[in-house]
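Selected chains from the complex are presented in situ; the others are not included.
Chain IDs A, B and C follow the sequence of writing; residue 1 opens each chain.
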Amino acid sequence: MVQMTKRIITLGEVMMRLSTPGHERFIQTHDYEVQYGGAEANVAASLAYWDQSVAHVCAFPNHDIGKAGIRYLRSAGIDTSFVFLREGRMGLYFFENGSMHRSSKIIYDRFYSAFSLFDGAEVDWASVFDGADWFHWTGITPAISAATAKLCLSAVQAARQYDVKISGDINYRRNLWQYGKSPLDVMPELIRHTDVIIAGLTDLENCLGIQETDYVQACVEAQRQYPTIQYISTTQRESLGSSHNILSGVLWNGRELVSSRSFDMPSIVDRVGGGDAFMAGLIYGLLYKDDAEALNYAVAASVLKHSIPGDANFVTVEEVEHLVKGENVGKLLR
Amino acid sequence: MVQMTKRIITLGEVMMRLSTPGHERFIQTHDYEVQYGGAEANVAASLAYWDQSVAHVCAFPNHDIGKAGIRYLRSAGIDTSFVFLREGRMGLYFFENGSMHRSSKIIYDRFYSAFSLFDGAEVDWASVFDGADWFHWTGITPAISAATAKLCLSAVQAARQYDVKISGDINYRRNLWQYGKSPLDVMPELIRHTDVIIAGLTDLENCLGIQETDYVQACVEAQRQYPTIQYISTTQRESLGSSHNILSGVLWNGRELVSSRSFDMPSIVDRVGGGDAFMAGLIYGLLYKDDAEALNYAVAASVLKHSIPGDANFVTVEEVEHLVKGENVGKLLR
Amino acid sequence: MVQMTKRIITLGEVMMRLSTPGHERFIQTHDYEVQYGGAEANVAASLAYWDQSVAHVCAFPNHDIGKAGIRYLRSAGIDTSFVFLREGRMGLYFFENGSMHRSSKIIYDRFYSAFSLFDGAEVDWASVFDGADWFHWTGITPAISAATAKLCLSAVQAARQYDVKISGDINYRRNLWQYGKSPLDVMPELIRHTDVIIAGLTDLENCLGIQETDYVQACVEAQRQYPTIQYISTTQRESLGSSHNILSGVLWNGRELVSSRSFDMPSIVDRVGGGDAFMAGLIYGLLYKDDAEALNYAVAASVLKHSIPGDANFVTVEEVEHLVKGENVGKLLR
């Protein structure tokens, strides 16, 4: 089969996700369902499911549970040639799924994980980026530890050096950044090499110091300060409750702010990974479509993610495109 | 207890249904829940649950999984005297339950099933229809294979011969009809003996060649060409998403088009078998009620089916009648 | 840690709850999930979860399943010093969770339970109420049997004697009261000692003989006849379907009828225990807050209960207060 295929590299921690069944709370559960996820690996999983050639760079502990993480990546069709087995723990996160007025809740348990100790010194970046078309990182990696901040910077610099297109999801999380650096110490240097960023106004303020209240103004200013940036995008989520959100997205392409259609999601199954599904959709879209199509593809991919349990977005390109066109939506397909 | 009871015969394939748990997709599941179903057996299960005397005619493979199919029919209170154990596979269907914009999906796996090879040559139709009040078939049976088309025609002719009232759910499915015949080759002869049909405009066009765009006109024309037809009915389903449909029904009785109330179904549990629940309700209604009551009973039965996992509609006559009257709807009954 | 803590005593039957998984009906289930509950123990569980010192008075059968009931109470942090192991059965209730137009359903199986045979003759009430601030009972206990009616009256009289504040949830259930007494024979004497009651118009009529059609008038009349009453409160529930209710509450404090905000609950997970969550919230509110705050706290607690499987309301004071203030509602909390 002749297929359009790009080579995409992603970098970031993969955690074992332990979810309570149904809508049980942590306090009452007797079982945890095992899944795996991480912002960047979720992007990788989407792109591999869409038949792209994807390799993920990360580290796991050298025991059976770490190896189960590798097994997950492989099952998703992700190249694990650049996954390392190292000292440290398996990063975990515990998830309980809210409903209506009760929020969903994540307890992270990633302290001292193998990934957090991984500075990438032994990574052969030339080999990683050989033949690569795109590199994707997020603001979580530099927020975890000094080691992973170093890892992220090495990767971004190498990708730039090998002329690989770079996307970064700024993804500012206040609870991280515990190792003595602030986002403003670290993020600007990373963004300085990046072509496509996902950032809302808060992200732009906290990580790049851009203090605009209008999104277009903020985008203009970000591009002025960081001239490599070609695209800035973000999703807009209105939460009417844990199980009911409204989702849309915007994409600044340097000339205009493209807006997507807005989707009502009244019976959300699992919203974790919704942003990563958008990111994957945007990368796919920017590789193969025009700007408006790319944005609509990204939002539709994200919307479909909300109907699927787990972090990963198991929807095909055809399914996303059907939703973009409004075809077969919610029918029983035989 | 003195109970009103009719003898009803149904004919059709019973498949093992393998459903992913919750809203999992095929690609991610580690377990399949086992249920059984088939359009006609679903009708049989409803009618038996409503204390009618029901026998189902079909064939299963002669091994433990085929026998588990018989066990299911028996559990539903269906007379299995006319179930045959034969060569061939167990027909299967795989089901994943969508949510919101993501469609529910069925993968049929019924090729070379014991039923598909079953032409009914050895069926003693006199014995089958002894004491019977009603016979029900659907357009799926003649669509499966030449053998089952022959089976269906034998049954319809025998029912007619023994003066049994006949209903047929036309149920046109494009993916079937792979054995060299088109619906127009086969269906007219079957309808020619049938008293009550379920058919929408597309069904009437594809299976009877009636090319009207107005439903009443189409009904009039159908009755003109097929004078045994006394009733034509169909449900109307608006899909706002996999988990949110609006349902109503109409019934043409030769004089007027009776319309039911419309029901909003915002949190569908399982829509498979919804049409069969309607069919069962209509048969029950036409046996015991007037036309408008029959239609309302049928629609209410179908609506309740959407709240129950599996193909079968485990609701009592009382529960259906409560919904028709709007009593106790959604209360906590202690 | 310095914590505000009150000593609260509750009295009532604790049943083992056997729930079908998901939305399965009784007729089709192959598994029952085990939980425990009872109107008063549900109140106890909420208050203990909010770090109050709570003891529950009841009886279980003297075998492993009865002891599993004790284990549940202990897990909830409830003092079981006044739980007795006695002759009789374990009270059970079977629960199936409806959806949309299909009602949820409870089948009680509490006949001849250890609790129903328990008249409390050997209870040392002085010890029970030593240091207690509040005592809570419901109209279920006097409705079960002559023995438990006697038990309830002894408890109420003792609580009054030791100057403990008393609340009673009238909770009139027609299916109970099978032992030869009517509510009007028994309830008035109990209410005569009670400070806070939960009662709707039907409860007031059936249990106190107050025949007013206006709630405020009924409250005024109830206070006239039963001068110990300081507060009368009730929830108002509009059922749009099993999975969609609208909830609010009112509180009569002798001067005015305070009304809460109304909450839309479109995706109910489990409504059992919703009233008990309100009751617990009201007790907590009346102990620590002003009247309007108490009512709002009670309603918000009840709303959150509807998102949690099982009888018990596993939400923290902070979560309830966030909902009262409209903060973090339905967000993903990391």
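Here, a contact is a pair of C-beta atoms (placed from the backbone, for glycine too) under 8 Å apart; a residue touches a chain by one contact, two chains touch by 3 or more.
Fair warning: this is a prediction, and the values are worked out from it, not measured in the lab.
**Student:** For this file, with 3 copies placed, note down how many copies the whole complex has.
**Tutor:** All together, the file's complex is an assembly of 6 copies.
Quick note on the criterion: only the chains that are shown with their structure count from here on.
**Student:** Over half shared numbers or under half: where do the identical copies chain A and chain C land at their interface, same or different?
**Tutor:** Different; most numbers are used by only one of chain A and chain C.
**Student:** How big is the rotation relating chain B to chain C when the fit is done on Cα atoms? Please round to the nearest 5 degrees.
**Tutor:** 120
**Student:** Quick check: what residues of chain A touch more than one other chain, meaning two or more?
**Tutor:** In chain A, the residues touching two or more other chains are 22, 266-267.
**Student:** So in the complex, which bits of chain A are touching chain B?
**Tutor:** Per the stated touch rule, the residues are 22, 263, 265-269, 300, 303-304, 306-310, 312, 314-315, 319, 323, 328-334.
**Student:** Spell out the part of chain C that touches chain B in their complex, as residue ranges.
**Tutor:** 22-25, 27-28, 98-106, 108, 173, 175, 239-245, 266-267, 271-272
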